[in-house]
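The complex appears here minus one protein chain, its other protein chains still in place.
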Amino acid sequence: MARTDASTEAAPEPASEPTYVGQAMEREEDLRLLRGRGRFADDIAAPPRTVHAAILRAPHAHAVIEGIDVETARTRPGVHAVITGEDIKALSDPFLVVLRAPLHQWSLAVEKVRYVGEPVAVVLADDRYLAEDALDAIEVTYRELPVVVDLEEAAKEGAPLVHEAAGTNLVSVREFKYGDPDTAFAEAEHRVSLTTRFPRHSYMPIECFVVVAQYHEEDGSYDVLSNFQGPYSTHPVMSRSLRVPGSRLRLRTPRDSGGSFGIKQAVFPHIVLMSLAARIVGRPVKWIEDRYEHLLAANSCPGRVTTIEAAVKSDGTITGLKFDQLEDYGAYLRAPMPGPLYRMQGAMTGAYDIANLAVTNKMVMTNMMPAGLVRGFGGPQLYLALERMTHRIAEELGMDHLDVIRKNLVPGDAFPYKSAGGSLFDSGDYPKAIEIATGEGRLEDLRRRRDKARAEGRLYGVGFAAAVEPGMSNMGYISNLLTAEERERAGPKNGAVSLATVNVDPLGTVSVTADTMPQGQGQETTLAQIVADQLGLTPQDIAVNLEHDTQKDQWSIAAGNYSCRFSPGTAVATHQAAKQVREKLATIAAKNLNVRPDDLEFAGGKIFARGNPDNSVAFGRAAGVTHWAPAELPEGLTAGLRETASWTPPELEAPTPGDHINTSLTYGFMFDMCGVEIDPVTAQVRIDRYVTIHDSGKLLNPSIADGQYLGSFAQGVGTALHEEYVYGPDGSFQTGTFADYIVPTVNEVPEIEILHMESPSPFTPLGAKGLGEGNTMTTPACIANAVADALGVKDVQIPLTPKRVHALMAEADEPARPAGAEDAATTAPAVSGGRGVSGTGSIEIAAPPQTVWDALLDPEVLRAVIPGCHALEATGENQYEAEVTLGVGPVRGRFNAKVGLSDLDAPNAATLSGGIDGPLGQASGGGRVRLTEAGGGTRIDYDYTVDVSGKAAAVGARMIKSATDIVIAQFFRRLGRQLGASATTAGAPGQPTKSVWRRILRALGLAR
Amino acid sequence: MKPVNFDYYRPDTVDEAVDLLAEHGEEARVIAGGQSLMALLNLRLAEPRALIDIAHLAELSYCRDSDTHMEIGAAVTQAQLLAQPGLAEAVPLLAQALPHVGHFQTRNRGTVCGSLAHGDPSSELPLCLATLEGEVVLRSKRGERVLKASEFQVGLLATAREPDELVVAARYPLKQPRAGYAFTEVARRHGDFAIVSLAAVAENGTLRLGVGGVADRPAAREWQIAPDQADDALNEFAWALGGEDDIHATARYRRDIVRKLGRKVLEEAAACAS
Partner (left out) sequence: MRKLSQGERHRVSFTLNGKPVSSWAEPRMLLTDFIRQELGETGTHVGCEHGICGACTVRLDGEAVRACLCLAVQAEGRAVDTVEGLAEHGGPLSALQQAFRKHHALQCGYCTPGILMSLSDLFEREPHPDDEQLRDVVGGHLCRCTGYAGIMAAAREVAGMAKKAE
């Protein structure tokens, strides 16, 4: 891996060169993780008497819960309790939301479900297997309501309302103006606009959610172990919902967490749910989310439609930008949403020096899983729009994309630079970073590759993207959601408090705790490096324990591991705490060594006079004084040696009355360029070469930094090419396994070149900036630009799956269906324009229409004909309920079925409609059945449209159409058999004349 | 994601296994490697009352060549077959297709016959069997019968296996001396279910193309033409397969793949033929 380092300034401190900070040290964490001795939440022994939870989830995207029958489930073996929304409502309050709007959410659905996967009931049993057994026995009656999943549709007048009490789905619209965008656009030589759509996806961790909850009835407190990741502004949300003071919700997080990427913030409703469950059942409760639950309902980034417009001079200078951002938060607004819409507010102009800016932020509710924290958090959405825009400007002006980028960059000598929206960019030299990245022949090489490929007729494109990466959020940014007057009334919000503690014990050994919940970032190692430098010890001397306990450890609302706050936040607080220890020890040692504290140095486990190392005292001895001989301490020093430092940077001010906001403390810079080749047949995108440069200020541990860049790049590739939560128009969730939700493997992630530049931040004592979100912000835009370049198309939508790319490149005229071939493709559309699955079929039965008609109306015949029918009962005229077992191959399950015949036109036609409902999923639909006489027998033609929901849709998307065909065909085939073995079809005996079927049989040589 | 309750049987012989199938019929599922079945069990998509484990049956753990075919016992894993010396000479199509079957880790446990019995329309091994016109050997208390590939798989996850029958072996025809073989597939990721998989045989001026992942089962066609004359035939085949839209691909995409990659894979097979 190439490495180019360029420091633009000297680090502000420490005065002496650090020994460990800045070193690519191996990680201490690895020693346990590589041996399988990590301690993740599920690894920690559960308390005695623990019961295990399983959650029943809604199969419908929008429905009224008309009844829940849990009696059978309660009697299942090993079951201790079954809990429903009514139980939860009685014991808890809805979660606080940022908006003053009636968007009530409890930890279980109350009265209505609003997305597929919403928790509806909880079973508590002796083990998870038994709990899942009982789930299958819960009967819920739903009345389905109209569904809205498309965010633009949801925002329209007259759309089905996700929350009726709110009166609209468009729950917030805020307009912002910075500078004078109206004049900029009025005077613009060119106006360029485009629309980008950012999909719903999740950088889901491989470890799912874990909650172990206990209720202490003696004091009414809750004690929870969970792999929650912060921010701890969520803690009051949980305690308020539980109706307890914060001190009565003890939240503990374990030492190891199996990744998070923002996602595990969304465990919080489950923390409340399992806390209440523990209270109800009177035992500790353990819940391990499984992957199906995680995909279905854990967390998603919001989808966003951005319309961006630029005012541009003919030389490519951008004089103004307008953003119209419509963001979809799903069925509920969960704290701290709408973070993604406001997190970049100060830096909407990205890496560019653009004075005039207009922003409209719109939030819409839909019948999809609630949105939440996902790495990047508004950045990827912004930069997809902004960097597609710089690309589009280049195209429209006939310029080189890179020239447009360079033309508009914040100049290298402008730092600290105040951007239009209010961000204070701390340091950097963006033109220089691009010069480094494109240098040493890298840009020429990309262009050479493109030219060569194109000369050979291959599809090759080059893409660029530049971005500013925010580090450590201003906790006040979200208040920009409110107007200046509302903010005034609510009181100012600002800052970002970090807390850390360094403790020195009587033998002089050092331990560290802090307000962070690492999920693999090597923070134990980095903090040990920082403290070791301050105290003249080695990192191995420092015991860093980042388990966290809200009743015992330091924390404030900003605590947690998100928004790249470690380097600019916790690391700084730890550095300060170590410095406080150092100062105290220096005072003690100074007295012993008879020098001034300022003249002391710490190294090699000793404290010694600068210039006279022999005049020294052992670190442990000096520290021991504070424990063993406090009376000997210099005046003014307290006994013991435990220093907690608090750090909040003054630069993080509250929004101004004009809505200017410095949204983050540090601003790194990234620039990416890549070449991609598109397979002309498979439409798959291959990343041929990828170069990225990062200026993240001073790197505390360069290897760990590179790990963040590499990991964020792989996730960016996922966003650009693979990952997407797919919902059907009926709100059914269709990516419920890792077979359908495509996480890149090593075969999809190319090796990349990472280049470095270090412009230390003047606002953090160590000069470090946040760097954790990295390429999630740039890679989607960079690859999208390259694909657009390769295909020569204006608009591309991520993820650029083979399906989407193929649609962009497919010839308009497909080779025609040969004459004489079956016409099934037109009579049996695979998926109708509307909802669900449709199809048609026909069968011939050797009985006259009247006989067939009578049979269709005869319950006895229906009982024999409905596939897998165990029992059938008439519930009204031509209305039946049945118990059936349905499926294909090994996949089968028991369902309650409702079947009815209506619009009777004896003996010619009837409408057959109904639905099935069972643990495997739900389906409802219907169609017209027509009978015509044909050669003494009857020809039945049928069509159908079926909506499939629940698990079958979520995990069987690949097969749902074929499976539906099979089940429906079975019905008519059995009808034929019932009316005599003489049922015939044009294809093979016993098969309906489904034309698809016939063609396959012919293809197989069976129908020759 | 935990399976429902079932009784677990570990027969010591094939006879015991078919006795169990005769007793339990449709309520039983046979498990060998379980690489498809276990995921269905964990997701509770399959809820058998009895599981009959045949993985350890030594009498099903064999690969042997006859004059015409390689017979692969039902306990043979995909990894064992891939490691079989001389596979590339004996059944070149299998040697080409097997690396596309799942992953290293699933091939270590997944069996060849299990894949056939599962009948996923996207699976590579049923496609190879259909393309080569191989056979499946079934045994029950009633006796043994041999079905052609085209008789065996009858639809999506559906085979002609009767509930009391055990798939005991698969027979893959041996390489014909002058024939050429080629395999390719398109999937979202390596190891994923194929969106389209293609297997080709070229021999004596005859081209045979098998396609998986499009229809509800693998399908094959044969033509007496050269690959460069095959475009119309491929187009007709592409339409006849009747692919569907799903979240990963459109029907049109699948037709384009059959037309274009079909041509390519036929050319590769023809180039290997002598």
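Residue numbering begins at 1 within each chain, and the chains themselves are lettered A and B in the order written.
Methods note: a residue touches a chain if its C-beta (ideal position, glycine included) is under 8 Å from a C-beta of that chain, and two chains touch if they have at least 3 such contacts.
Model, not experiment: these values are computed from the prediction.
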Discussion item. Which candidate, B:Tyr9, B:Phe152, B:Phe237 or B:Tyr253, sits in contact with the chain we can't see?
Written reply: B:Tyr9
Worksheet item: Touching the left-out chain: which of B:Asp53, B:Glu151, B:Asp231 or B:Asp245?
Response: B:Asp53
Discussion item. I'm checking contacts with the chain that's been left out. Which of B:Ala39, B:Ala160 or B:Ile225 qualifies?
Written reply: B:Ala39
Response to the item:
Checked against the full complex, the residue among A:Asp30, A:Glu111, A:Glu175 or A:Asp795 that touches the missing chain is A:Asp30
Worksheet item: For chain B, which residues touch the unseen chain?
Response: 1-12, 16, 20, 34-35, 38-39, 41-43, 51, 53, 55, 79, 99, 102-106, 108-109, 189-191
Fill in: Positions on chain A where the hidden chain makes contact
1-2, 26-27, 29-31, 33-40, 42-43, 77, 129, 203-208, 256-259, 261, 288, 290-292, 519-522, 703-704, 706-707, 710-715, 737-739, 743, 745-747, 749, 751-752
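The rule is short, and it goes like this: only the chains that are shown with their structure count from here on.
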Worksheet, complete the sentence: Given the complex, residues on chain B that touch chain A span 1-5, 29, 37, 40, 43-48, 118-119, 121-122, 130, 150-151, 155-159, 186, 188-193, 195, 215-217, 219-221, 231-232, 235-253, 255-257, 259-261, 264
Discussion item. Using the touch definition from the top, list the residues of chain A that touch chain B in their complex.
Written reply: 128-129, 132-133, 136, 290-292, 681-684, 722, 726, 734-735, 737, 739-740, 742, 744-745, 747-748, 801-803, 806-807, 810, 814-818, 821-822, 824-825, 830-831, 888-893, 919-920, 951, 955-959, 961-963, 966, 995-996, 999-1000, 1002-1006
